[in-house]
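All protein chains but one are shown at their positions in the complex.
Moving on to chain A:
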């Protein structure tokens, strides 16, 4: 089995640590990797899109699961797929779209694995309708610390501990996922602008239920009366009849053709994304968006994964990397949300990827992030002076409002706040203690937060 000692970081490129990277290509090799991972344990890793330190393990082993990337079976009539944990959503789309099926949930990138999607219990623009990824998983095979491979069905404690469990209950080997039927590979998208935060929240509250997918890009550098101005993009899979008769799209309605731009250069000067550049970008982005446009046909990649078109886009933040801050607060806590948006705007955090959306019902995963309410995600260059203290203050506000931050994106939370944010952490710890008393599954995240 190929093994290398390498420096590992998350997508945000902060806090590198060294680990032995092991790349199992079969069940036997996966079992051997877990058995031989040594005193500092191991952690499964997919495509490394978790922003923080969830898939790093300093001084120990990191299991690169992308070798287990077979799509084993597709039930074309029933709409399920059985695949290896290392299969990416990108690959699933390539395989499934021509058959008229789509993944049930996709985050802002296609380059996440199915194993990672379950481990982080990812959500997408359709959470308010469809819930998180694990809600569509029927069962998975889990390699646990004792070297056993268990079939885990939904509704069991081990399932709920693993969904959002950040890889700490074991290594997922395969999963069966329920799919979403589609008639075309295009999206029918409505775009509108909101002039400020209250306008945005009112529009989302009043009309979100009409759209399967919904998200708002929000300009966090705007101040005063335009505080929280934003662009809403919402839509659904375009039905066949929406396609014009003579076009290429009509002839091949299920074709999947993601565009691709050149990769970001490997060296980017520090501070490229300062307040001026991001402010300019935000101004343009807001002005460029139509005031209101209905039923525009967009490619899936444009609608869901605009950044996937630029490989290694995380490099644009330079050597210092960036942190992504995503929190959720429940309905009724709008005042907290407003206060936080105001504080970020006053602080002039240069963030050009700030996204606000509404979550639907919570998910059964014990450490799942979504909760009924609002979620705001933004990324900020890590070298912004005083950022650590500032985000700590935001954490306090979030915790006081019974909200939480997203562990798959975290790289800096104070461990003390964790139990307030994740009330079922006690059960999670107890199950881990029983299942994995020697803490074979360990990550930098679990060490840092004491998961």
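Everything that follows uses one rule, which is that a residue touches a chain if its C-beta (ideal position, glycine included) is under 8 Å from a C-beta of that chain, and two chains touch if they have at least 3 such contacts; residues count from 1.
Here is the rule we use: contacts and distances are computed from a predicted model.
When the unshown chain is looked up in UniProt, the name that turns up among "Monovalent cation/H+ antiporter subunit D", "Cytochrome oxidase maturation protein, cbb3-type", "Decaprenylphospho-beta-D-erythro-pentofuranosid-2-ulose 2-reductase" or "Ring-1,2-phenylacetyl-CoA epoxidase subunit PaaD" is "Decaprenylphospho-beta-D-erythro-pentofuranosid-2-ulose 2-reductase". Considering the full assembly, A:323 is the residue among A:323, A:340 or A:353 that touches the omitted chain.
Seen across the whole complex, the unshown chain contacts chain A at 7, 12, 14-19, 40, 52-53, 57-60, 319-321, 323, 382-383, 385, 387-389, 411-412, 414-415, 444, 447-448.
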